[in-house]
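The complex appears here minus one protein chain, its other protein chains still in place.
By written order: A and B. Residues from 1 in each chain.
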Amino acid sequence: MLGYTLKRLGLAVVIVSLAMAILFVMIYLIPGDPAAVALGPRATEAMRESLRVKMGLDQPVWVQFWNFFTRAWTGDLGNEVLSDRPVAQVVMEQLPHTLALIAGGMVWSVALGIPLGCWAAVKRGSWADRVVGIVSVAVIAVPSFVVAIYALLIFAVTLRWLPAIGAGDAGDLGDRLTHLILPSLAVGLGWVGYIARMVRASMLEVLEAQHIRTARAFGLPETMITYRYALTIAILPTVTLLGVGIGQMLSSAVFAEIVFARPGVGKLVYDAILTRNYPLVTGAVLVTTVLFVLINLLADLLIGALDPRVRSRF
Amino acid sequence: MTVLAIRGLNVSFATEGGDLHALRDVAFDVPARRIVGIVGESGCGKSTLINAILGLLADNGRITGGQIVFEGQDLTRADAAQMRALRGPRISTVFQDPMGALNPVLSVGRQMRNIQYRSSLGRAARDARSAEMLQKVRIPDPEAALSRYPHEFSGGMKQRIAIAMALMMEPALLIADEPTTALDATLEVATIELLRDLQDQIGCSVLFISHHLGVIAELCDDVVVMYAGEVVERGTVRQVFRTPRHPYTARLLECDPARQSGRTRHLPVIPGDLPDLRNRPGGCIFAARCDRRGEACAAPQTEREPAPGHRARCILAEAT
Partner (left out) sequence: MSAAVSDAWRPVRRLLAEPLGALGIALVLLVIGGAVLADWLSVYEPSRISPRDRFQGPSWTHLLGTDQLGRDLFSRVLHGGRIALSVALFSTAASLAIGVVLGLIAGYGPRWLDNLMLLLFDSIKSFPTVMLALALVTLFGPSLTAVVVVVVLVNVPGYARIIRTQTLALKESEFVTAAQSMGAGTARVLRVHIMPNVIGPLLILASMDIPVVIAIEAGMSFLGLGVRPPTPSWGAILNDGFTAIRDTPWIVIAGGLPIILTTLGFTFLGETLRDVFDPRLKGRG
């Protein structure tokens, strides 16, 4: 298990380093002088020159890269342009909102996807199975931002059941949660389909297994066989799938934050692009990438912890 | 006293190529406290027979005739709930593949506790009962073994655990479906001795399925020979093995590697293939492959009883 953990960790470090390198190349290639962009059109040449020195832009490329790289690893992503606050701090302030949104999306997708997939597997070949199959494909196909807009239109604007804008009052948990319902549905809906299909397929496989036949031969109740004996095995592949899912939900979260005007990393990056606040863009992209890699790493390790067979292999 | 009596059992499967008549007029008894062996090549209907007894036939299969009388109750008329109540406490099963028979993500103790779900005992008492059973099948350190997972045991130990699970509820009938086929020879002997030992302690009957004639001869009291879904011969082990009255049994015994005397270059095999079960021949099921067939074999065959309790479905088996 330890060797496996270290191997996965090493791969994660390599991927994050590569991502940093790619980001550096992109910053370097952005047309225009970052100092000029930062200071605006009314700055003098001397001011721009001093900022360039301060930002290290007068150094050779490889020195700039090394500085960027080492600082990034220590969490120093530079300062953002508008308020001159550390990028890492600004991003970290917004991160909890995005994580809450993704967590909400996961709750939706797991709470709907696992029972649907399980139901379809138990009733395989029936009309219920067919309907679950078509609905799964449909929710996977429709882009999350369209779901977000339509959910806003139907439940917030027309029916007025739920609030449309923002994240709710900071101290009021109930208010926060009601503000989370629609955006997290938009984030998680597609994954309801993925999870339902995944659970159905692996349920069908598990239900054919010899140990299920044994359990039946011992006269165990069907509900116990379905939920304790089969489902506990069938949801294992879903855990790794969720790792990938969180990454995609991160993408959907950007749209959900913009549509529902919620604070979060996605909204932050979007606003930063519109205001050409490039250090903030690269910083936030880097943070989310690291987050994404970490989540995939955790999912891989978690499946090891959940499945005694995998656990013993390493 | 007879624990299990099967009478004229017929089972069919609906397939794309038409109805597959998997079992035809199967009849035999499993008397109390006896071990009955069922022997036959693969495809002879052994698995279908087990599933029919357990009420676990695949969705496309159904019993088209006959009775399965277990402790006086006809299982072909029992509903799903009645069957489930019997499986485990009264009829228990050990399957062939010890690797796949246990749930990989539940601990052994949890699985053994679940099997006792109908019991009124508390959790501690159930675990004690589980440990006692593991002790009986000679699993070292039974208490600790309860918290371990199946993959932590060897194949032979897994099969012993499966036997412990099967006998835990002290069933009246244990069905053992080739329980030793996947094990190597030494383990096979040990497992068979264990099985006989426990059968004696608990006093249950055993239906022992195998294609290994040596194991049947060693372990069983009675034997049923099946071919293509029919019982071709049955009787005590001594009757059937010493004086086989059906040509198929005779060929089967000749082909048994353990019975080969001297050095032969080739194992004898029975020429020909199993008949198509979608179009069963009207006459003797073995006629096409039989080297002693005559004209009378084209007619349907009934069981003859050449000696008391020794029956064979062959025209040559008339009492002498």
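By our rule, a contact is a pair of C-beta atoms (placed from the backbone, for glycine too) under 8 Å apart; a residue touches a chain by one contact, two chains touch by 3 or more.
None of the values given here were measured: they were computed from a predicted structure.
*Asks:* Where does the absent chain touch, in terms of which shown chains it meets?
*Replies:* A
*Asks:* Out of A:Leu152, A:Ala167 or A:Val239, which touches the unshown chain?
*Replies:* From the options A:Leu152, A:Ala167 or A:Val239, the contact with the absent chain belongs to A:Leu152.
*Asks:* Using the definition of touch stated at the top, determine which of A:Asn79, A:Thr214 or A:Thr282 touches the missing chain.
*Replies:* A:Thr282
*Asks:* Can you tell me which of A:Val53, A:Leu177 or A:Ile273 touches the chain that was removed from the display?
*Replies:* Answering carefully, the residue with contact to the hidden chain is A:Ile273.
*Asks:* With the full complex in mind, choose from A:Ser50, A:Thr178, A:Gln210 or A:Gln248 the residue touching the hidden chain.
*Replies:* The one listed residue touching the chain not shown is A:Gln248.
*Asks:* Which parts of chain A are in contact with the chain that was left out?
*Replies:* Missing-chain contacts on chain A: residues 11, 14-16, 18-19, 22-23, 26, 29-30, 134, 137-138, 140-143, 145-146, 149-150, 152-153, 157-158, 197-198, 201, 247-248, 250-252, 254-255, 258-259, 266, 269-270, 273, 278, 281-282, 284-285, 288-289, 292-293, 296.
The definition used in the following text is that only the chains that are shown with their structure count from here on.
*Asks:* Just how far, in Å, is the C-alpha centre of chain B from the one of chain A?
*Replies:* 54
*Asks:* Okay, in this complex, where on chain A does chain B touch?
*Replies:* 209-211, 213-221, 224, 228-229, 232-233, 236, 306-309, 312
*Asks:* Spell out the residues on chain B that touch chain A in their complex, using ranges where they run on.
*Replies:* The touching residues are 54, 56, 83-89, 92-93, 95, 97, 100-106, 114-115, 117, 149, 151-152, 162, 165-166.
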